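Every protein chain of the complex appears in place save one, which is left out.
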Amino acid sequence: MTPGQRRVIFLVAMAGLAAFVIWGITGLPGFGRYPGPYGPAILKVAEGQTNATGIVSAVNFEYRGIDTVGEEFILFTAVVGMTVVLRKLRGERQRPAIEEARERAQPAGGTGVRAAALAFTGPAALIGWWLATHAQTNPSGGFQGGVVLATAFLLVYLGGEFLTFRRLSPVDITDAAEAIGAGGFAAVGVTAIAAGLPYMDNYLPLGKVPGAVSSAGTIALISFLVGIGVAAAFVQIAGELLEQTMLVREGGG
Amino acid sequence: MMTQALQVVILVLVALGATLVVMVRGRVRQVVALSAYGIGLAVLFFTMQAPDVTLSELVVGAVALPLILLLTIARVRWRR
Amino acid sequence: MNQLIPLTVAVPLLTAAALLAVRPLLAGLVWVANLAAVAAAAAVAVMLAFLLRQTSTDEAVYWFAGFRPSHGVAIGVNFVAGPISVGLALIGAILMTAALVFSWRYFTHVGTYFHGLMLIFLAGVAGFCLAGDVFDLFVWFELMGVAAYALTAYRPEERGPIQGALNFAITNSVGAYLSLTGIALIYGRTGALNMAQIGQAAASRSGHGVVVVSFLLIIAGFLVKAAIVPFHFWLADAHAVAPTPVCVLFSGVMVELGLYGIARMYWSVFGGALGHQAALADVFLALGTLTSVVGALFCFRERHVKRLLAFSTISHMGMFLAGFALMTPLGLAGVAVYVAGHALVKGALFLCSGIALHRLRSVNETCLHGRGRKLPVTGATFTLAGLGLAGLPPFALFLGKGWIEDSARMTWLTVVFTLCAILAAGAVLRVAGGVFYGLGDPPREDPRMEAEANEETGETDEGRQRTPLTMLIPPVLLVAGAMAAGVAMLVPGAGAAIERAALRFQDQAAYQAAVLGPSGHGGSAAAAPVATLHPVEPAAVTVSAVVVALVCVAGALALAGAALYWRRLPVLRRGYEPGAGLTEFSRRFQSGVINDYVTWLVVGLAIIGGVLALITGHG
Partner (left out) sequence: MTYFPYLVAAWILACGLYGLVTNRDLIHQIICLIVVQSSTYVMLLATGYVTGGIAPYFSDVPGSPKAVDPVVQALALTDVVVEAAVTALLASFAIQAHKRFGTLDPQDLAEFKG
């Protein structure tokens, strides 16, 4: 098909599909009139059952925990896939890291950017940590915390410290951390089986005060594991992509 | 009423943002549009009382994805 | 509470995570990774086999973290293990074990990544089969998808894999997001994600359009995965380039899971609410027939063996979809047996072409001509599998096809299916005769096909002088298994048991009762029990089925012979190539351009959507 034909065929078909979907949309209850019963049922029982005040985290890590196990493994698999696809191939070699680092030691913005980036590293790490460990009480959780934690590592890179970045995040370690993050989550579930409980059962003590950091049993533990896994995954995604800029085809540029 | 007016405005902005992201030419410009669109979505989710999703959309849609894409663009521009 | 159910997913996931966590330590110990992966896959197979026995009469429902539904409202996520779902997962685990054994000595730089990805893929398969919740289904669908994209691109040093993986990933992702849109719509209508609960709520509330639309959008992802025309374009691109052991899983179970998803959505969720069963059946029957014909024609024109097998899979998917579309227990039972037999036979065919690739460095029929003579066992296995694909008794495929045709009672369907099977199996037997026995002349080729077929080179670097036993035993066992499965079906009662399982799968009211408790919660009356709609037809070996099967085998052999000796026929000497015109025609569609594939996806959905709207709009 030529691009012109394609566009015409698509637009005609899309008009038909849109009409069909709109027909479906008009069968929905209007916006703001969610009928339930799933949400209200969760809202009614969640705080009592899990001691978590952040109901979304309770759903993610407890009621629909198995979805989140799958989700973590999707991220994990994608990073493994990236590593496989981008692994060094015959005829490619890496520029010496030192040489590369020298080039990158002077970030475009000069010392100001560098200092700012490094200065933000600590707070970013702290925020990430806090988010990952407060899933049960706040709009946060392992995922968001993990990404912010990964940002802390990336700030080190932005600060021109490429070698430090690579030393802080060698592939083997991030690999292992991801595996532990994703697998640990699944393993927490399996330990419940070993104890004769249903998979993913929240068997840790729920704590006394709803909303406290130590409350909500396995939710906090799982959120923490997810945080580790996600942080490692994003550090590795960035690391893989950065690494790519240093590969040189033998004989070529 | 206030909330609803705000939601309508942001929904219109988000719809325009999506159109813009698709229509813009040039890779880097498109990534910038995507980042802005991500922020728009985050605001929309906030008005829909979803702070968790807002935070996720901010860190992923507005920061992580553009970063991944920019690094990719940097890599594929190189040696051309 | 059956703890085997979650373990079928947890064991492969944990093994994969453990292997990848200690990957650096395994650098010199590849056999550890191999052994662990094979053991995990085999363990899953054993667990599923036990589960199949336990659930042969009844579904086992497992609620994660013990959140049982109260008053008909599910707050947790459940897995539902029934004979059909467990059986399909079991096929996946068996093929996975075979593929992992096969790849033991197949890759040189296999690393641990391959094993990890394969095991995660297996977990996705098991989770998808067992999920009883539509969003959970989507999660496993995506997990399986992401692992599959990565596996397709496993050999990035070549050009083909990356292009095939891109087309695969983008089309399937679009399909998955359409599914998710459909899930959002039905959730907005019913406020439920549990399949049984959606079924009840959808049947008892108004808003018919949203039910139809969300049904089509949800199955859109599965139609893409199942490679139903016009959503099939990605399949040949991905199959041609993925490592051969991975193709075994793609063709044997992943594509079939798409069909399973459609059947699950219809029978467990939407069937009662949609109504108009006869008209919907016609839509699926038309899609299935179209897919079968297109797949068979493309299959016959191919010279790239893996691509050829991929198109044969598309052709069979059409037959499976048509079998599902009969909406009868016997038809579905036929599909179940057909899928099982096809998975084993197709797995063996792919593994044999993997051996050819390993030893002869090519999967191009033209350039392999006669060179397979030094691989007698592989050749015999390939030929036998090809005959099985044609439906030679006692292979399980012949029973499956026979049951579908018995149940359909439509002469035209039998004729079309037999012609398709002759074309597809004839192409496979042509390869068998030409490559492994050197019969006839090598097909003449236009340069473009040649280039396409040569895109594949070896996947291995070493050991080309002999075929390791670990590569030879799996295909032999798979062919033997396909035959044994067919023989086992002849045991009195076996056919009836499968038919009962199919009947159970189609009984929405029973499914809702099993998941949500017998009390039901209104609405269940709307889901008409299937048993009353369709009297149970006996699942037996009929004379007509045997005759059709023998005609099919004879036709395939004759066609293969004709294709091989075409140029020696005195009448047609003037350089006429069968399928040359088709090649030109097909290239316009199978262009390899992702933009085209997405366009066809939207076109297909718009047409099906229009037809569904016409059918159900006035009801």
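All chains are identified by letter, namely A, B and C, in their written order; residue positions are counted from 1 within each chain.
We take it that a contact is a pair of C-beta atoms (placed from the backbone, for glycine too) under 8 Å apart; a residue touches a chain by one contact, two chains touch by 3 or more.
It should be emphasised that the depicted structure is a prediction, and the values quoted were computed from it without experimental measurement.
A.B. asks: Considering all chains of the complex, which shown ones does the missing chain contact?
C.D. replies: Touched by the chain not displayed, across the whole complex: A, B, C.
A.B. asks: If the hidden chain were put back, which of C:P6, C:G116, C:G160 or C:G209 would touch it?
C.D. replies: Per the contact definition at the top, the residue touching the missing chain is C:G160.
A.B. asks: For the chain that got dropped from the picture, name the residues of subunit A it touches.
C.D. replies: Residues 3, 6-7, 10-11, 14, 18, 21-22, 25-26, 28, 30-34, 36, 38-40, 42-43, 46-47, 53-56, 58-60, 64, 67-68, 71-72, 74-75, 77-79, 81-82, 85-86, 137-139, 141, 143, 210-211, 230, 234, 237, 240-241, 244 of subunit A touch the chain absent from view.
A.B. asks: Give me the subunit B residues in contact with the hidden chain, please.
C.D. replies: That gives, for subunit B, the contact residues 3-4, 7-8, 11-12, 14-15, 18-19, 21-23, 27, 30-31, 34, 37, 41, 44-45, 48-53, 56-57, 60-61, 64-65, 68-69, 71-73, 75-76, 80.
A.B. asks: Just checking the interface: what residues of subunit C touch the absent partner chain?
C.D. replies: These residues of subunit C touch the chain that is not shown: 135, 139, 142, 146, 149-150, 153, 156, 158-160, 162-163, 165-166, 169-170, 173-174, 177, 180-181, 184-185, 187-188, 193, 448, 451-452, 454-455, 591-595, 598-599, 602.
Heads up, the rule we're going with is that only the chains that are shown with their structure count from here on.
A.B. asks: Please tell me whether A-B or A-C has the greater number of C-beta pairs in contact.
C.D. replies: When A-C is set beside A-B, the one with more contacts is A-C.
A.B. asks: Indicate the whole-number Å distance between the mean C-alpha point of subunit B and the mean C-alpha point of subunit C.
C.D. replies: 37
A.B. asks: Taking the mean of the CA coordinates per chain, how far is subunit A from subunit C in Å?
C.D. replies: Result: the chain centres lie 31 Å from each other.
A.B. asks: Can you list the subunit A residues in contact with two or more other chains?
C.D. replies: Residue numbers touching two or more other chains: none in subunit A.
A.B. asks: Please give the residue numbers of subunit A that touch subunit C in the complex, ascending.
C.D. replies: Of all residues in subunit A, those touching subunit C are 1, 3, 6, 9-10, 13-17, 20-21, 23-29, 34-39, 41-42, 45, 62-67, 69-71, 73-74, 76-78, 80-87, 89-90, 172, 175-176, 178-180, 182-183, 186-187, 189-190, 192-193, 197-202.
A.B. asks: So in the complex, the part of subunit C that touches subunit A is made up of which residues?
C.D. replies: It comes out as residues 1, 3, 6-7, 10, 13-14, 16-18, 20-24, 62-67, 70, 73-77, 111, 113-114, 116-117, 120, 123, 127, 135-136, 139-140, 142-143, 146-147, 149-150, 153-154, 156-157, 162, 185, 187-193, 206-214, 216-217, 588, 591, 593, 595-596, 598-599, 602-603, 605-607, 609-610, 612-613.
A.B. asks: For subunit B, which residues count as touching subunit A in their complex?
C.D. replies: Residue positions touching the partner: 50-52, 54-56, 59-60, 63-64, 67-68, 71-72, 74-75, 78-79.
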